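The complex appears here without one of its protein chains, the remainder shown in place.
Presenting chain A:
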Amino acid sequence: MRLEKCWFCSSTIYPGHGIQFVRNDAKIFRFCRSKCHKNFKMKRNPRKVKWTKAYRRLHGKDMTQDSTFEFERKRNRPERYDRNVTEQTLKAIPIITKARHERLKKHISDRQKPGKKKELERDNKELEQDINMLPKKLISNEASAEKTKVKVKVKVVQQQTEDRMEE
């Protein structure tokens, strides 16, 4: 039994669900529900429809790279049945699913956090715009402090060249 993915929204299609369209060049399109089928018939591009997985992945809404993505894949080759392997696989499935869900949750919460970079940018802008609001004494002090800084020569240890020699 193969659980196929919907052409439009990438959800899993379980047996007895959805509809399949075979085009006259023998290409198969599977749809999980009539919603996806109708959207296909309207010639909509899944990359431009916001509720599809293709859109979410393309726009950084979902995880794109994760080690858990390596497990589920189409395997187009015969595999000798091994009872132990099957047992282990069945045990591993819920653990991996759990790990993936947790990572996805983290990804989404990270995404929704205001970026630290953005915060810094905003602060810098504010400083630039409203520097006049500070008392003049402070600014002049800062400027003078900067001026008094003296350049000091520092010896640079050349480690890199030695490393290269070793290689």
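Note that in this section a contact is a pair of C-beta atoms (placed from the backbone, for glycine too) under 8 Å apart; a residue touches a chain by one contact, two chains touch by 3 or more; residues count from 1.
In this section, contacts and distances are computed from a predicted model.
Consult the UniProt record of the chain that does not appear here and report its protein name from "DNA repair protein RAD51 homolog 3", "ER membrane protein complex subunit 2", "C2H2-type domain-containing protein" or "Adenylyltransferase and sulfurtransferase MOCS3".
"C2H2-type domain-containing protein"
Please give every residue of chain A in contact with the chain that is not shown.
5-12, 23, 25, 28-30, 43, 45-47, 52-54, 56-57, 66, 68-77, 100
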